[in-house]
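Of the protein chains in this complex, all but one are displayed in their positions.
A and B label the chains in the order they appear, each numbered from 1.
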Amino acid sequence: MPFVRIDLPDTVSPEDAQALGDAVHQALVASFEVPPDDRFQVLARHAPGALVCTSAYLGVRHSARVALVQITCSFGRTLAHKRALYAGIAHNAAQAGFAAADVIVHLVETARENWSFGEGVAHYAPAAS
Amino acid sequence: MPFVRIDLPDTVSPEDAQALGDAVHQALVASFEVPPDDRFQVLARHAPGALVCTSAYLGVRHSARVALVQITCSFGRTLAHKRALYAGIAHNAAQAGFAAADVIVHLVETARENWSFGEGVAHYAPAAS
Partner (left out) sequence: MPFVRIDLPDTVSPEDAQALGDAVHQALVASFEVPPDDRFQVLARHAPGALVCTSAYLGVRHSARVALVQITCSFGRTLAHKRALYAGIAHNAAQAGFAAADVIVHLVETARENWSFGEGVAHYAPAAS
């Protein structure tokens, strides 16, 4: 798993939100070795005013089509992996019609034993001793 | 605290979403020693397409009634506690009308000093010296 939550304004169409979800997933597959069928995403579109974003921070300017991407994933990726992920998301998002400056990403890392993919099982934890 | 966020499709009724919230809370009380009155949940129902879930991962197949459950809680539970929580959620959810395969759970753990339950106080932190 990663679990991906993308918040964006509802001026972005559902189709474009889907395309951004695809962009993020493909970057996770390419850079974080996420299996293609390990996809769990929430694409939440918000009314004007509900998404508050600075017009610019650290020299990056944001438009009204900004997307806030939170990726919860397991610990273990190196800084090089993370750099590749950010670059891959920006690249793919640009191809999907989003400005690279409008895709803001952060990772929340958690333990591998913290995931259950259904059936009440801790799929990534070592077998009980 | 734990803080529980459940994302599900809006084809699930508000009543069923509430029942799943109950199922998760009861499992937290039983397995994580959460006090019964320590309940803070967001039950977010989403339009078709806004919740993207693989049809199957690790051999677990998901229906259109899949629920993504994120539990933010304090550090300190053992793997045994976590296994019991996942199993308890699956058991309770099945009694509430959800397939155990459709309840996907992950934990985000945080420090005890990171909680304030109102009034501007760090309730779980040791007294200031």
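By definition in this document, contacts are C-beta pairs under 8 Å (C-beta built on N, C-alpha and C of every residue); 3 or more make two chains touch, one makes a residue touch a chain.
A quick note: this is a predicted structure, and the numbers were derived from the prediction, not measured.
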Identified contact with the non-displayed chain, of A:Asp16, A:Asp38, A:Asp102 or A:Glu119: A:Asp102
Touching residues on chain B - with respect to the absent chain: 1, 3, 14, 17-18, 21, 35, 37-45, 72, 108, 110-111, 113-123, 125, 128
Positions on chain A where the hidden chain makes contact: 7, 44, 46-47, 49-58, 60, 62, 68, 70, 79-80, 82-83, 86-91, 100-109
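Basically, only the chains that are shown with their structure count from here on.
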Gap in Å, rounded to a whole number, between the CA centres of chain B and chain A: 20
